[in-house]
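The complex appears here minus one protein chain, its other protein chains still in place.
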């Protein structure tokens, strides 16, 4: 069978076809669920069809995975690193095609699509080194002839539930680390990006096969909420990494906690940029543009709130309105496009609904504010001048809508930044050391990501990615995020023949 | 007013009286709640009376605390360390008296009472050093003229809800670290150990006062579930550290998560000791005794399950029965006592109920099995030979009851160890390196504490204390436990004038 | 026998007398060498007499120390920490008296004398915490059934040779860490500050005795170069920590290396402050004053070179000349004195010689430039306007002489900063983030201490103290400096029965 459009033929290079089986179970491709259609958000036309997982598929997958984990855990970490290295090489060899698929199916522009795939590759490279550095500690014991160890062991199976906006990078953050740590991965991608889920899984599967390892080490499902819930409830899965809204995340957390599992949550953001009077305005404007309209405002780190010092606010707003008017909106794969479509028709409707509330409250729309009539899900990047007290400012509207609010002092701006329930990303533009260090200090931004003179989005993998409060508290990618994928044992070994007690206690 | 008994006069040395005000609010002692009686578990007679907190008291305390945190956060960490050092000195100067009070009010024997206070002192000493080592990281950025920081800032207020069995050490684990990290502490002690709560708070208060610091930095309440719930629900408290049962802990967690707060949980244990055929039997028997009857089996790390290799099982059981019969049970303050009373009449009843179930199922009681008729809450340390499949083995019976089960292979013993929902502590006795390293490795014990040739209890402060699964996953005291008391910011600072993007993305 | 002056009577409080025995050997005070006189640099009159060590004394001390180390090593690190804590308490109880002695015998002003003693106390507090954190690592092995450890063990005996300018703080940096690490300490203080050496040793000795530990754990000698050489040559001393000039340090290093020992060197500095055009001038001037005239310019971190951006150079020079003229010079113990005497008559002569060279080359002396006629060793704080090319600028003149040089660009200033052989401390005053981060980056200052908007001197103990190039490369006090006092073992343990080889090699 062939693809509907010739420009989709490149998908064959990454082992996709016009119809696809959506689950990788016990090293085999099979799926017995309903057939769904993956569509191109730029025109809402079919790209290809995918058969999703049923609960029976899930169960079969998990049984195999539970077996495979015994094999995988017993392989020394540096050898697991070698497998992840090969996965990185496999992805690298398909970088362009995968990036194009991300752009096609998710709707982000091509450079962002390729950047997203590059991020998994970076994660693989990073995880290889990490596989020799998952270090425990030897801690001095207060007792003679005793040694105290802190040992890190694999958890077993890690469930990874990812969202449409980063259909593969978030898998990369989790899977690369989880795998070198000795865990098997069970992945459920977003229901609207099944082709990416399949394409990435195929590359991983190939590497496992080539190394004579059980395919079930990486178990992957296309599917919806039912599969997500199965993962949440499954006590064979000690850790569930979930990316999505705070509302759903909270439900996942409760379900997982009830069975004494752990969660790693990456939930909603409501990210602000502060521009001080002494900021480099040109740098700020470029950054705000990337932060607010990049990925059509559908990054969890997208800038949604802009706090402008009153002395420069008009200047910045004028410049922003200027560039917003020139931004090229269009097919995400077309050269020169800066803003692609929203991911789904529903997202577009959500945007409309949000704008109509804003209008009903008589806030001033500086630019944009409309959907664009077309086959695709395009909307205009929008700037709204608003008051900090408006309830809409407290919520994450997942599209290219930027709220602008003025302030007078740094303290005020920080207070506004911290006044929402979300705590993901934040950024200040300033040239004063005092402002920089206050911003990153105890009385500064309460977010997980606290930037200076760069946008709220565009994190590097070397740091820990994630946010506080309603954003869920998880940390992925770099730093010591790997510890979340392992269990910690505090071990005290007595190698003498006496039994001295801690705190000098005498018993008996 | 005087104490009822002359032997309670020593309490005046630690600023207690026969009637006491139970809350330290905004630097002042006040309380408007009901008056409760603290009793001696060895005879159930009154020690002294305490007025508990009302919700109004709580609110007043929290308001002051919310103000005080601004002062405390702004003090450099090493200076906060100096305050904690002084707290340590204050405790050290009252070590004997405080230890005696712990023994008197909680019911543990005197050496354990003193050991518990010593543990807070150790924590203070440790936290002083830590106050200069709450290190963030400077991580290489992939972008020129950028620096990436991982900065650790205080959370704000840390709520600490402690249990009767370690009425002050658990406060010490939390408060010493929380304070040097820049947090204020709100403490609710166990309702049945109010005198300890007051005595410890008084020493802390004195140090704060001497240093002209707001007393509200350390806010403390005697009270019950109402105050505990207030803490759980209070969105001014980003972190709640709770010690108690898995059942209550799960409820606390849900409440705290719903308001996007974090929990640090130290919940139920159901700890096992494995004795291999090649073990040092003498060492094992001594250790089992301390682990199973120490603190009358009321430690979260008490040994409740004993797995004996069939080849040495009879020998070990015989020796244990022998020592159990000689163990001196009696007033916790009396010299030579090894087993004091259970903490409350209710605990004693709970023990009776547990034993009657065991009897009803016809399991073999090797020794003990009865309550002891007296004014106090004494029960006999008990050993039961039982099957791994008995449902009672899966639950934590909070008293000196030890279940004995035989096994044939190490794998079997590990499987039994891991088969319960709790995951706190575990220990093996063996002389084979292979067994030791398997036990602490990926296929070994799944507990947070994994010992070798020492009991399940008696942890040192230098390691991280806590457990997995139903035990809640928190880690207190040493290692990097301090990170739980801080929020992590990943900061990227651009000090150039260009805007290069991560993953080499080109935008616009 | 009595002290010559009544104001020396306070020395009795710290166990000194008008005649003193200068060696603490095998837990006893004895000395068979020549009798030297300790004089007050403010008037060159005798404070007290001290009998120094002979080589026989040294040998006796080292033999005892070599025995004591076996005991000390076998004590768990946290217990060693407890001893250091007690030493800290002992010092704290004598803070004022010891500080006064430092001021009296060394000649620094009283607040600096007390600050120096406070620094040892801080080090003790820090080392106590560290005693539970001398952590090794557990590193993932690439071989199945293997564990890889990095273990840190004590070296044995650490020799500490200190200089007159910090007669006890440098001992503190070394001894506190060395002791918790499990090493015995052999200390030789400066020949001109024997009373401090004795007073500090007495407090340490008391603590050892109270704990029934061998006194030889801390072995201390008053003496000169002969004892220093004995330490350098002694193969029983695996590490020699030496503070002094680059010239002597290099000789020590060669001697120690020849016998395969290690050195920790803190040698000469030639420290610069850069003041940018955008600096806070008031802050800069205050800092330069403290850096250049504090301790009469006799700190290894004293500022000797001042680089002024041409646009603010006249302003800064004017202000400096103004404050230099008002600085109170006088008896170091007198209230209000800011500049005490140089330590010895020889130092004063050295100053004179330096000034005469400067004059002979016709450089412009802006202020000062003379010795002060008096009984003491007083000289005028001096500022010289000079060219970067003048050879004297490359050398450390150990007194309050400041060379001022103008510059035009940051790059120029950094190049000048880095152009000397020494590499200890450096500082910039600026308010631009770009300048700050360039200064601390790869193309910035090449010193071990790289400050911003504070003086070159006045380090905190939490960081690592020391410098690069001719300054010797050692690091003392905080960070991971403790690793220098331990030996590192990379341990691979095979607990299986197979012999897999690294790098997948097949042998036989």
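In order of appearance the chains are A, B and C, and numbering begins at 1 in each one.
The rule we apply is simple: contacts are C-beta pairs under 8 Å (C-beta built on N, C-alpha and C of every residue); 3 or more make two chains touch, one makes a residue touch a chain.
What you see is a predicted model, and the numbers here were worked out from it, not measured in a lab.
Engineer: Among C:4, C:67 or C:258, exactly one should touch the missing chain; which is it?
Structural biologist: C:258
Engineer: Among C:227, C:289, C:342 or C:414, which residue is in contact with the omitted chain in the full complex?
Structural biologist: Once the missing chain is taken into account, the touching residue is C:289.
Engineer: For the chain that's not shown, point to the residue among A:128, A:265, A:491 or A:505 touching it.
Structural biologist: Touching the chain that is not displayed is residue A:128.
Engineer: Name, in rising order, the residues on subunit C that touch the hidden chain in the full complex.
Structural biologist: Given the touch definition above, subunit C has residues 70, 73-74, 111-112, 114-116, 118-119, 122, 137, 139-143, 146, 148-151, 153-154, 182, 238, 246, 250, 253-254, 257-258, 260, 262, 280, 283, 286-287, 289-290, 294, 338, 421, 436, 440-454, 458-465, 468-470, 473, 475, 478-480, 487-495, 497, 499, 501-508 touching the missing chain.
Engineer: Under the stated touch rule, tell me which residues of subunit A contact the chain that is not displayed.
Structural biologist: Against the left-out chain, subunit A lists 78, 81, 85, 125-133, 145, 147, 433-434, 436-438, 460-462, 478, 493, 495-496.
Engineer: Against the chain that's been left off, what residues of subunit B make contact? List them.
Structural biologist: 74-79, 131-144, 146, 149-152, 431-433, 436
Keep in mind that, in the parts below, only the chains that are shown with their structure count from here on.
Engineer: What's the distance between the Cα centroids of subunit A and subunit C, rounded to whole Å?
Structural biologist: Centres of subunit A and subunit C (C-alpha means) sit 49 Å apart.
Engineer: Just how far, in Å, is the C-alpha centre of subunit C from the one of subunit B?
Structural biologist: Computed from C-alpha means, the inter-chain centre distance equals 43 Å.
Engineer: Could you grab the centroid distance between subunit A and subunit B? Build each centroid from C-alpha atoms only and quote it in angstrom.
Structural biologist: Subunit A and subunit B have C-alpha centres separated by 36 Å.
Engineer: For subunit B, write out the residues touching at least two other chains, lowest number first.
Structural biologist: 436, 460-462, 478, 493, 495
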